[in-house]
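All protein chains of the complex are present and in place, except for one that has been dropped.
Showing chain A:
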Amino acid sequence: MRRPGKTTRRTAATASAALALALGATACGTATGPASGGELSGQTVTVAGVWTGSEQKNFKKVLDAFTAKTGAKTVFVPSGDNVSTFVGSKIEGGNAPDVVMAPQVGVLRQFAKEGWLQPLSDEAAKTAGSSLAPVWKDYGSVDGTYYGLYFKAAHKSTVWYAPQAFAQAGVAAEPKSYADLLKAGRTLADSGRPAFAIAGEDGWTLTDWFENIYLSQAGPQKYDQLAQHKLKWTDDSVVKALTTLGELFKDKQLVAGGAQTALGTDFPSSVEQVFGPEPKAGMVYEGDFVGGIAKDQFGKKLGEDAKFFPFPAVDGGSAPVVSGGDAAVVLKDGKNGKAGMKLLEFLAGPDAAEVWAGAGGFLSPNSKVDLAAYGDDTTRDTAKSLVAAGDSVRFDMSDQAPAAFGGTKGAGEWKLLQDFLRDPSDPQGAAAKLEAEAAKAYGN
């Protein structure tokens, strides 16, 4: 009788958590800072973004810095997860925010296609041009017009590991190639700790695995072509990358608990398997945000109990840096577009980024940001690696794809890579299925 009782309690907890979330989401934006006699005093800039919790708190610090500099009042409006629906309805309602932080490149493109965006001012474009690698401009542009300023970036080419597990297994050097990575993984397995925790229940982690391998193995040109579906998924390079990935997936020593368990593991649990109280694996691959979870949820000290190394190069290519980011855009329909553009000019400079860098949980693609501004060495290293990668940075391919292919639970690329994890024996067949789904979603 005790077990059902426990379950009910957990459900109650889940329900109340959901309720708290819902309440939090409906809570309205709050104005910050009194107007002091700056150049924009008396004006209010409204900023919409997906950020909640500590991210929202830290972004507000950036907005406060803007207020202190210019005297403009700032309001942050949480948009909820579906930014495009939110912004669309606000524009219809004649109440558009001035600035939106677009969380994916697809959202930015959609906004530009709808004709909602103002191009960056010359000033903002110039500041950005001097500090951001050109690739960020490309991802911020649609049909040659520069709309989106990348302010916050994610680094999705970091393999996180428990140093104790490496020491126990006697793996001294961080792997520099994919072959080394698998070898280190096997040594780890020999020591009794399976190599990788793979979050197979969340399809997006599998697409990130594939993208890193593909970017390094096939190179950035092919990566771009595949992202736009100018290259077919049945291409040999895709089959080769899937075969390379399958080498890891099919090895029982490398996947903690085997594919079956991996498919029942969601992303937070995969971090728990490495950094939680009962470790079941030695490494987990995902973005820089793994560090945040290891630190906040499992009390690990970054750089000591939780370390990372860059995703290693595959087959002699250069090491991949897959990224993503939030771009600031100015809406045409905002009431204070000019002041909004001033905010973008501010965000393009290093000062804004340094404010958030100090608060933590943030990476800036801006090369002028003082690395000393970051709170800890691990974050500093990720930021350094991101900036150093310069033009070879590529955005998450599945984020660039139509949602039906690259962003839907239980469908498209997510589902097919999950099937591939379950049975990695036929890369050719998997590639064919991926191509069929991609052709349907891209419509080309």
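Convention: a contact is a pair of C-beta atoms (placed from the backbone, for glycine too) under 8 Å apart; a residue touches a chain by one contact, two chains touch by 3 or more; residues count from 1.
Operating definition for what follows: contacts and distances are computed from a predicted model.
**Q** Determine which name in "Carbon monoxide dehydrogenase medium chain", "Monovalent cation/H+ antiporter subunit C", "RNA polymerase subunit sigma-24" or "ABC transporter permease subunit" the UniProt entry assigns to the undisplayed chain of the complex.
**A** Of "Carbon monoxide dehydrogenase medium chain", "Monovalent cation/H+ antiporter subunit C", "RNA polymerase subunit sigma-24" or "ABC transporter permease subunit", the absent chain's UniProt record names it "ABC transporter permease subunit".
**Q** For the chain left off this view, which of A:G42, A:P134 or A:G170 is in contact with it?
**A** Spelled out, the listed residue whose C-beta touches the missing chain is A:G170.
**Q** For the chain that's not shown, point to the residue among A:Q217, A:T244, A:N366 or A:Q418 touching it.
**A** From the options A:Q217, A:T244, A:N366 or A:Q418, the contact with the absent chain belongs to A:Q418.
**Q** Among A:T52, A:S177 or A:Q253, choose the residue that contacts the chain missing from this document, as touch is defined above.
**A** A:Q253
**Q** Pick from A:V75, A:A154 or A:A189: which residue touches the chain that isn't shown?
**A** A:A189
**Q** What does the interface between chain A and the hidden chain look like in terms of residue numbers?
**A** Interface residues of chain A facing the absent chain: 3-4, 7-8, 10-11, 14-15, 167-171, 187, 189-193, 200-203, 252-253, 260-261, 263-264, 403-404, 407-412, 414-415, 418-419, 422, 441.
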